[in-house]
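One protein chain omitted, others in place.
Each chain carries a letter (A and B) given by its place in the written order, and its residues are counted from 1.
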Amino acid sequence: MKALILAAGRSKRMQPVADKNFLNFLGQPLIKWQLNMLWKNGFKDVILVGGAHNLDRLHELDNEMPMKIDVVEQEDLDEGMKGAVLAAEDLIGDEPVLVFSSNDVVGADAFKLIKDAADEDKEVDGFLLAKKVTEYFPGGYLELNSDGFINGVVEKPEPGSEPSDLINLVVHYFKNPKILIKHLKKAESDSDDLYEKALDGMILEGSKLRAIEYEGYWQAVKFPWHVQPVFEYLLDLHLSGDERKVSGDAEIADTAIIEGKVVIEEGVRVMDGATVKGPCYLGRGTIVATNALVRGANIGESCVIGFSTEVARSYLGDNVWTHSNYIGDSVIGNDVSFGAGTVVGNLRLDEGMIGETGTNKWGLVTGDHIRVGVNTSFMPGVRVGAESFVGAGIVVAEDIPEKSFVRGKWDLKVSENKGEFSEEMREMMRKKL
Amino acid sequence: MKALILAAGRSKRMQPVADKNFLNFLGQPLIKWQLNMLWKNGFKDVILVGGAHNLDRLHELDNEMPMKIDVVEQEDLDEGMKGAVLAAEDLIGDEPVLVFSSNDVVGADAFKLIKDAADEDKEVDGFLLAKKVTEYFPGGYLELNSDGFINGVVEKPEPGSEPSDLINLVVHYFKNPKILIKHLKKAESDSDDLYEKALDGMILEGSKLRAIEYEGYWQAVKFPWHVQPVFEYLLDLHLSGDERKVSGDAEIADTAIIEGKVVIEEGVRVMDGATVKGPCYLGRGTIVATNALVRGANIGESCVIGFSTEVARSYLGDNVWTHSNYIGDSVIGNDVSFGAGTVVGNLRLDEGMIGETGTNKWGLVTGDHIRVGVNTSFMPGVRVGAESFVGAGIVVAEDIPEKSFVRGKWDLKVSENKGEFSEEMREMMRKKL
Partner (left out) sequence: MKALILAAGRSKRMQPVADKNFLNFLGQPLIKWQLNMLWKNGFKDVILVGGAHNLDRLHELDNEMPMKIDVVEQEDLDEGMKGAVLAAEDLIGDEPVLVFSSNDVVGADAFKLIKDAADEDKEVDGFLLAKKVTEYFPGGYLELNSDGFINGVVEKPEPGSEPSDLINLVVHYFKNPKILIKHLKKAESDSDDLYEKALDGMILEGSKLRAIEYEGYWQAVKFPWHVQPVFEYLLDLHLSGDERKVSGDAEIADTAIIEGKVVIEEGVRVMDGATVKGPCYLGRGTIVATNALVRGANIGESCVIGFSTEVARSYLGDNVWTHSNYIGDSVIGNDVSFGAGTVVGNLRLDEGMIGETGTNKWGLVTGDHIRVGVNTSFMPGVRVGAESFVGAGIVVAEDIPEKSFVRGKWDLKVSENKGEFSEEMREMMRKKL
C-alpha cells in the first residue's frame, strides 16, 4: 500500500514559522517523525506532495529515510487537498493508497488500525480514521448510516447538532484511488471542502466508506500553540519508558540539576546552578549557562540559554541566544538573539484568553534571523516576522512584519545634576545589605 | 479586669493597606497577636470597638479566640478614641478596665506592669503606660508633678521642650471607667486630642493617675514602614529562642539554603538554588522557585516567589505571584501579580530620605487585587490602590488610585530593516561566550 502525504500547506496559521513540516522536534523535523511512523507500519513507498517553498527540502528526505520517496509539486496551493491529491495522480496509479495530511500527528496505532481493517474487509472501498471526541471540536464530523457506513462529512456543525462524536482525521484508505480522483475532478465548492465533496460524491455513487474509530493520540499542528503538545508527545515516544538520555560527552556541572524526562545531545554544556526540568530536549552543542532554568522546552542546536535566563514550555530553533531573559509559552525561530533583560509577557493583565489560543498563557512567535535589544517587552500573543531587528527598552504590543526595524523614541531630558549624596546615607544603605 | 481594645481606625496612614488589624504576621492577623498577649496576661473578657469596615471580621474573632469577646461599632469614626470608648459605654459598666489601642504593639510585660500596679495600689485611680525614650519622638509626653502623679499629656511638644522623657502609650488602666466616660462626654477640642482632654479633666477634678515606666518593646503601627519591625518582633516572640520551625511536609530542595530565624509552614516548596535568609516567614503552600532569594520577609499563603526573584525586607500578603522581580522594603497586599523583570526601586538617586519614612530605603505599598505587567519600574515610596492594573515597561513615579488602569504610550517606529549581520561577527561573539 502506497502512502500519499499531503505536505504542501503554507503554514499560514503558523506564521511566521516558515514551514511546520520542518519544525525540529528532538533534533528531527516533524515530517521525518511522520515518515518514520509510516515506515514502522510497513509503508515502503511514499509520495510526498510539496509546494515550491519546500520541494528542495522534501527531495532531500529520499536520501535520509529508508523508504522510497517520490516528491511531486502542487502548483496551485489554493486548491488545497484536492489539488494535492490530483498533483500526485500519475504517481498514485491504481493500487490502494493511504492519504495522510501532515497537518495531524497521530499515534502509530492509527495507521495499524487502518491497515488491519483494509486487510480484513476487502469489500469496503475505503476507511477513514475517526477520532472519538468527548467535547465539541470545530472540525469535520462523520455522519453514519444505519449499516455503519459513512453518509458524509459535516464540516464544523453548530455545537449540539453534531451528527456523531467522530471527527474525520485525514488518515484515509482508498482501495481504488481512481474513484477518488474522478470525484475530486468533478468536485465544486465555494469553500475549502472540495476533498470532502469528493467523498460525498463517491458515497452517492455507491462507494462504501467505513469509519475506523480511534481513541489514541491526535494533535492538529495548525497553530503555534500546537507545537508544545506535539513536542511532549514525541519526547514520550522517543524515551519509550526511559526517564532520560544524556550524551556521554555532554558536560553537566556538579551543581546543575537535571530532572524528569530529558534528552541531552552531544556537546551540550549545563553549567553551575543551572536547572533542566523535563519534558526537555537540548540539541547538540547547546549551552545552558550558570543559574539558568529550562523547563518543558525543546531547544535546538548551538543555542545559548544565558545566565539567569528562564525558558518555559517553549520551542527554540537552532542558534537562539538568550541572556537573562524570560521566554515562556513561545515558539522562536532559528538564529534569534535576545538582549539581556528582555522578557516575553505570557499573561494578560486581566488573565483572560489570549487571542484564539484557547489558553490564558501564551507568549511570542518569531520567524528566523531576528535580533532583539536589551530590556524589551513582548506582549502576549505577538508575532515577529523573519529578519527583523527589535530595539532596546520598548514594549512590543503589535505584530511585526518581516524585515522590520522597530525602535522606540528615546526622548531623554538631560539637565544639570544638582543632586548630592552623603556618606551618612551610604552607611544607612550598607546596614541594609 | 476587662480590656477595651480600640480597633476602629481606618488605617489612613497605612493606605492602601485595607486594615492594619488584619495584616497577617506569621499567618495570623495582628489583632489576634494582640488578643493572645492579653489572654496570656489573664484578660478573659474583651470588648472590641470596630468600624463598619471591619465589624464582620472582628465578630469572627469571638469563635477563634479562647476569651469572651464583645464587638461594638463606633459609628462616627471622626470622633477618634473618644468615640471609641463611648461606643462601648454600655459594655464597660463600672468595673476596672484596661483601654488599649491596637495602633501599638508592646511586649507582654507592659500589660503585666499595669496589672501589678493596679493590684498593689488600690488608691490610685488610673495607670498610664509610659515609654521611656532617649531621643525625640513626635507623640504625647507625660508631665508629672512633684508627687510623681500625672499633671497632663502634652501632645507633640517642640523638640527640646518635652516635659519629661516619658511617652504616653494607650495602655491605660482606670479603676472607675465611669469617671473617664463622664469627662469624655464633656471634652471639647478642635484637634484630635479629646481623649487626652478628658484625662486632663479627670486630673483637674482630683483623679490620681500614675505613670508606669516601661522600657520594653514598643512599635507604633501607623505607617507601612512599621510593618517590618513588627514582623521581626513577632517572629522573635514566636520562635522563643529556637532558630527555626520547618513543617515536616515542606519540600526543601537539597541545594536550597535556609539560614537564620525562619518559619516555614506546611506545603511550602523551596526549590533548587533558592535561598531563604531569616528573619523570614513562608506561609502555607508558598513556593520559593529555583534560584530565588527571600530575606527578611513575611510571605503569606500560596505565594509564588518566582525564578530568580529577590524579596528583601518586605511584607507580602496571600497569593502574591512574582517572577524575576526585585521587591525590597515594600508592603504588598493580597492577590497581587508582578510580571517578569518588574522592579521596585527602593533608593533615590541622591540616596536621600524617602518621603516621611525616616529612611533612605523604602519601596512600594499596594492594596489587594493588583496586576502588574513585565519590565515595569516603581519609584521609591509609590502607593498603588487596590484592584488596579499597571501595564508593562513603564516607570510609575506617582501614587495610583484604586481601580486604575495605568499604561505607557508605546510609540514605536517601524521601518524597513536594512541591517545585516555576518557569520564572522557571530564567530567573534562566540569566542566571548
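Basically, a residue touches a chain if its C-beta (ideal position, glycine included) is under 8 Å from a C-beta of that chain, and two chains touch if they have at least 3 such contacts.
What you are looking at is a predicted structure, and each value in this text was computed from that prediction instead of being measured.
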| item | value |
| --- | --- |
| Residue touching the undisplayed chain, where the options are B:Ala52, B:Leu204 or B:Met428 | B:Met428 |
| Option from B:Gly27, B:Pro224, B:Gly273 or B:Gly333 whose C-beta touches the chain left out | B:Gly273 |
| Absent chain, residues of chain B that touch it | 255, 257, 273, 275, 287, 291, 293, 304, 308, 310, 326, 341, 343, 345, 347, 349-351, 371, 375-377, 379, 387-389, 393-398, 400-401, 403-409, 419-422, 425-426, 428-429, 432 |
| Missing-chain contacts mapped onto chain A | 255, 272-273, 290-291, 307-308, 313, 323-324, 329, 337, 339-341, 347, 349-352, 359-361, 371-375, 389-393, 408, 410-419, 421, 433 |
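Keep in mind that, in the parts below, only the chains that are shown with their structure count from here on.
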| item | value |
| --- | --- |
| Whole-Å separation of chain centres (CA-atom averages), chain A against chain B | 51 |
